[in-house]
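Below: one structure, written as structure tokens.
In this view, the complex is presented without one of its protein chains, the others remaining in place.
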Amino acid sequence: MSGSMRLPGGGRIDRSRPLKFTFNGKGYTGYEGDTLASALIANGVHLIARSMKYHRPRGLMTAGSDEPNGMVQLATGARTEPNIKATQIPLYDGLVASSVNVFPSVEFDISAVNGLLSPFMTAGFYYKTFMPSQAFWDKVAEPVIRKAAGFGKAPTEPDPDVYDHKYVHCDVMVVGAGPAGLSAARAAAATGARVILADEQAEFGGSLLTLNREIDGKPSADWVRSTVNELAGHEEVTLLKRTTVAGLYDQNYMVALEQRIDDLTPSSPANPRMRVWHIRAKEVILAAGSHERPLVFADNDRPGHHAGRRGADLHEPLRGAAMQEAGCSSPTTTGPMRRRVPSRRTAPM
Amino acid sequence: MLLIDCPYCGERPEIEFSYGGEAHIARPENPGALSDKEWADFLFMRGNQKGAFRERWIHTQGCRRWFNVLRDTTSHEIYAVYKIGAPKPPAPGEKPVAAKKPAAKKPAALKKGAGK
Amino acid sequence: MAELDTRARDLRFSPLEAVSHRLVAASATDSVSATELPFTTQIGLRGDASDAAFVKAVKAAIGLAPPSEACTVAVKGDNRILWLGPDEWLVVAPDDVEGALLAKLEKGLAKLGAVAIDLTGNRTVIELSGPSARAVLEKGCYHDMHPRAFPVGRVVGTLIAHTQLFLERASDNPETFRLYVRSSFARHMAEWLMDAMAEFNESN
Partner (left out) sequence: MLEKGWIGGGNTGRNTTIVRSNYLFDESAHLYEKSLQLFEQLSQELNYNVMMSQRGVMNLAHNLHDVRESKRRVFANKLNGVDAEWLEPEEVKAFCPIIDISPDARYPVMGATLQKRAGVARHDAVAWGFARGADARGVDIIQNCEVTGLRIDNGRIVGVETTKGFIGAKKVGSVAAGHTSVICGMAGFRVPLTSHPLQALVSEPIKPIHPCVVMSNAVHVYVSQSDKGELVIGAGIDAYNSYAQRGSFHIIEGQMGALRELFPIFSRLRMMRSWGGIVDTTPDASCIMSKTPVENFFINCGWGTGGFKATPGSGWAFAYTIAKGEPHPLNAAFTLDRFTTGALVDEHGAAGVAH
């Protein structure tokens, strides 16, 4: 049923460049520009994972880093990585991924029987159980619980890849390259300030990658293109794609992770796989956008439920009939939040 | 990674500095005259303030000079840096202290014209 | 101290001599290159910059006044004086003149309570040059090396790859940095530099 969920046109994929990949041992085809998540949905694969405790079936909820469900074991051997969100894996030719924490398979998972026992396994239930004696806990219960623990598997061989660091400074750090972040970066760059703009996605634009709006009298996609071009032309502007800002520490010290190689291309000192950016900024602008929050109703975690409108249409419009969308993410309410941290020296803006 | 404004070199990352704990603990003029309790007070007892705290840092990897920092231990905000012997800058909400003469004397060897 | 005789000079080896050919290979690029500047004369100075007699004595010996502005370097011909601290400087001069310079300095400083001490051999110098030099150093140095924050003719004591050093931005070329590294750490620094330079070497 490959391609059964695809629309004939639109989206951010290149239909002239098909890519082969494998999920749970079965071969599929996607396109350049897909994430593993969008490619799986396009192929009609909705059951991606099982929950940690009751092994309930889990599908894909979102389209980005807010994905709570669709975690997979990516690649094999020394390059395998556990618990990577399918929504954050750009598809590449030869990608191999599998469901985590299932036995023997995600469709038929023995531990799903835990779900039937859920009335007896309330939060913290194990603090009151498994302890008829200390010996029973030591010899029987704990080993069983431990065996069931965890999601994916750690590699068992040393990491063959090369990683890198960078320590940089700027006047203005902008986190998020949606309309708010791009505008802020452009305004700051125009003053000659040293600007760093980081976004976790492979393309700048944020919500404008899927919304078609009008900004400064032109279609928003054109506005994004011209703004990014303008920023790239500034000598003092650094643009970081596929870069997740992971921490904001004292005196505007930030840590960000840049994903530089997304496929199995071997890394080297000349071409590191990931780079940690240590950033000291005089001013920080957080324009990270909205975050998908699921609505609360029974079985809202079942495959086929998608949170908000971002879920399906980021990479390609998919046939929506089989999907239900429920969520509370509204891109239009996303404004720039400005964080001012006392700085005794004024930025040369 | 705190950003510390060395009074000699300017703003530098915490990793270039070493910490010296509470500032303004004067070594007793005559240690031999102290009781055990007074000696313990000097050696071990500390203010450990929550909030504005006066502390010593040394720019180990840079100019290798000790200096004082007034920092908030709840927010890590640095209110002031000042050289050893300089008047204490007031903490937020604190009255400025009248300038006193530096407690530490300049080493004789570095006095202007010494030995002439 | 007597000048080194020819035989003794032939027996010397610099801290990075063993890796010099690899430094050359790693520098096969227009983007960035590293070379050791071995055997510089280095003299540590301690004194009071506000004391005219001290400044005069240093000037008489080196031809340069010790810079009083923090983190600056005074240069004249082949001699330079690096500011290390409010009362501390490093005199850097060509090979084999430490004896003559020290004799002059000691004579001038003797009665001032100031100190000149021979530190030749304590640190070697690595010169890193090229349009990507700053980007290479940014892989291991927390110091802001943007020309606005670190203009030409400046020096700072800082860390690169966990190693203490004095980092000088040359006064005549903003793309040239000099790393004054302790001899025992020089090999580590050279290995780290070669690794960091790989990204900018087209042959990789």
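To keep things simple, chains are lettered A, B and C as they appear, and every chain counts its residues starting from 1.
Here is the rule we use: contacts are C-beta pairs under 8 Å (C-beta built on N, C-alpha and C of every residue); 3 or more make two chains touch, one makes a residue touch a chain.
Just so we're clear, the structure is a prediction, and the values are computed from it rather than from any experiment.
Participant: Which chains here would be touched by the one that got left out?
Facilitator: A, B
Participant: Determine and list the chain B residues touching the chain excluded from the picture.
Facilitator: 1-2, 14-15, 18-19, 21-22, 36-37, 39-41, 43-50, 53, 55, 71, 73-76
Participant: Residues on chain A that touch the omitted chain in the whole complex?
Facilitator: The missing chain touches chain A at positions 52, 79-83, 101, 126-131, 133-134, 137-138, 142, 145-147, 149-159, 161, 247, 249-250, 253, 255, 278.
The working rule: only the chains that are shown with their structure count from here on.
Participant: Taking each chain's centre as its mean C-alpha position, how far apart are chain A and chain B in Å?
Facilitator: Centre separation, chain A to chain B: 47 Å.
Participant: Would you kindly tell me how far, in whole Å, the mean C-alpha position of chain C lies from that of chain B?
Facilitator: One centre to the other, that is 31 Å.
Participant: At least two partner chains per residue is the criterion; list those residues in chain A.
Facilitator: 278, 280
Participant: Two or more other chains touching the same residue: where does that happen in chain C?
Facilitator: 142
Participant: For the complex, give me every residue of chain B touching chain A.
Facilitator: Interface residues on chain B, with respect to chain A: 1-3, 5, 11, 13, 76-78.
Participant: Which residues of chain A touch chain C in their complex?
Facilitator: 164-169, 194, 268-272, 278, 280, 348
Participant: Report the residues of chain B in contact with chain C in the complex, numbered from low to high.
Facilitator: Interface residues on the chain B side: 1, 8-10, 12-13, 15-16, 59, 61-65, 108-116.
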